[in-house]
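In this view, the complex is presented without one of its protein chains, the others remaining in place.
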């Protein structure tokens, strides 16, 4: 799998992502600069976590206007795979490539903790290695992860199976009102969604930080394995 | 303020914090009356913060060398060899006063400052820790300060992408008007690419990078060296605001430039900004320096030379570059959208000459500015004997006492705090906060693990500064050992009250003696640190209230094979074994404070030889793979330590009866030092035997299993009950 | 010319910060507070003398960057 990771000023989880991609695919990803206007030959582009432009104004707002995002959009139109994690998800919503927006966490505090995610749709290129309703653990670390979207779009997302992951308890029970299991207060406990063609995925938690048993588990690996498999096909 | 307007005399010098004698010395060095800018330079360079005038004599007594120490005190941070051609670079620094005035920005800029001390030496920062002391939870201002400090540390560290992996928190009324915020950063660099601050090469350009200069925090260095009065809040000095985003860019740009051979010397602009960085770089290199302030990037119009030289604007660095690499360097900083300006050059005059708008604004000989800085041998009083412990009885029983202890402010779960710190960014955090006695961070692309901790027990230091100083070092060493790592070196942050008072100076001197002795016996040298004095509050009636003496210790250890480390979570089965001698020392214990409401008695004795022998044994057992989990016994004693292992692992334990001939509360809650709880998967006989052979006190504590903590009486405290008691304090204090 | 852009959450979008402030004000004994909504102000100093043109440009800036119209509304005011 030929992967590229975009670095914006303020990005800080590009190394974590590179380690995860290399460990699963056996191939080191290319690091792309926010001002690049030419993309190398790639299967996957990752917008990693961090605080692009300090998260000032709104998370992801300024990065969404970077020169490279024009290329990323074209890449998506050509059918390339795009994964946005945390700040990357925020950037994808700011560009409109994914619907909705991420507001401040309901607690109004930055949250850094493990959460459990239930796989809602196992038919996407990002989730194929799981079964529907599988539960896995992932660290989350963000101040603005409270997903909102207007009612009509929500209905569409739910109807078309575009909710990829939901925050849940360790046994898979989803309770959107419960701060323990839906820590940031996201609508319908939505943690990750995909685009209508299923090729663009945005999610708040960090599967890339759980791919090594030394760091506490390998729960995040199936996501990257799914992508490797999708690319081969 | 313009250099031309104010008349410089002894009275003004006093306002600037220079004593009459110090001002006389300035007059001799200058051979004339200094102008305002020059006076400002002297006042900050000779402030307690920059000159260590009260503490230097005593700091020199600390051991600072070992075969693995590459750079000890004297550089921006300490450097130790961790193998594979790599070095760990680390330091701790305080931001106490700014954090009282504006908790968020004070704490945030504290983190920013210590990060710069570390990456200025060529290291990529890999971990942050923070040692915090707050006032009484009952004081309404405490809550605001906790809120702002925690948000500030998180706000800065999370944004720059350095995981915050550990720290400590205490509450005590002595910190009501003077909280302590000590931040520690650890970085990793290649051993052959460590950057120092001594300038060299006459004619070489002096380059300013980072953020623009504004009128931030002018005279911060002198402020942090003066005791606080109630007016401090009203005075509202220009608070420094941090920009972690720019710091992140500065880290990346500096590391990119450091991969080339462009840099001859580099120094962050910390306290006293441009003044201290330029004076220190030139002074260390025995060269002169000419600065042209017209070239300094400025955020505000009409800044004077005085303001620019004393500004404490954040996220700035000063470098001396090879002239033929200047343009290459400029391109890197422009790529990262940072200011870059050549603001001067090195000279052979031995003087610092500052020009602004065509006029010479300062012209000072560097050697006397550094060499003739005052050093004081302040009077030291005799320490009072600790208050007798008084009669001890147990009014509540074990079960209730345990619940009270694990819910008290000093032992309650800190999850509320660490859940606001990104502890996983970087993908190398093998033990997050709460998982082990020291945080474990793997060095990327190697099998090396770093073990990191901060420790100090201020109530011990108050009762007995010498034991307290030794205990702080011993506990850091023990916490590292309890993960299986080998302790390498410490950084310290010596927080004390007014050194001009002999009784405070006595605390300071005794604490350093205790620290020094512990460092020597444990082979745990001090490689960097910071002193913060005048931590006291002046009451409206003129009296003062001193903080508890708080020599915070930051410890660093390493594992050659990080996979071999253990955490503190109790495993599924096996037994718990106690290593170390239990004497039942209740003086200054949390049990005494929380159950009998007294802070009396002597601090526990620290037997350094036993400490070393027990620790070396424990580490050996862990590395040989025989131990499933380990936790040191400290605050709260054995029963609290067992409860903590149970809460972390979610498995119960049935405890054996106490040693005969000892009162139960003394056995279970005494705070004797040098002890560890080890969980082993077998019946433990082999380990007990091994310990016995070596003459190490050991004892079977209990059998793992059951639904909770089962006392010898048969009563069981369930795990959910333990967890609920432990979790409540912070959310209820902070209102969520 | 100084122009002020005020960005606030659309009606219907939950404003937990506003709610928290409301609660805190009640605790501080300001019982007359019925509702609190929070937003951002961005004060622009523009090199443009004509107030109308300045407002137009600020409007453009808000549309393209300063506000996220999925969740936010904005207004432009010319500073006096």
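Letters are used for the chains, namely A, B and C, taken in the order the chains are written, and counting of residues starts over at 1 for each.
One rule holds for everything that comes next: contacts are C-beta pairs under 8 Å (C-beta built on N, C-alpha and C of every residue); 3 or more make two chains touch, one makes a residue touch a chain.
Just so it is clear, the model here is predicted, and its values are computed rather than measured.
Within the full complex, the residue among B:337, B:371 or B:683 touching the omitted chain is B:337.
Per the touch definition above, the residue from B:14, B:215 or B:501 contacting the chain not shown is B:215. Note on the undisplayed chain: of the listed residues B:26, B:121, B:145 or B:246, the one touching it is B:246.
On the side of chain B, touch with the chain left out of the figure occurs at residues 101-102, 105, 211, 214-216, 233, 236, 238-243, 245-246, 299-300, 313-314, 337. Residues touching the missing chain, restricted to chain C, are 6, 8, 18, 21, 24-25, 28, 30-48, 57, 60-61, 64-66 (touch as defined at the top). The chain not displayed touches chain A at residues 53-54, 56-57, 62, 65.
The working rule: only the chains that are shown with their structure count from here on.
Centre-to-centre, using mean CA coordinates, chain A is 30 Å away from chain C. The centroid of the Cα atoms in chain B and the matching centroid in chain C are 41 Å apart. Chain contacts: chain A has no residue touching two or more partner chains. Within chain B, no positions touching two or more other chains are listed.
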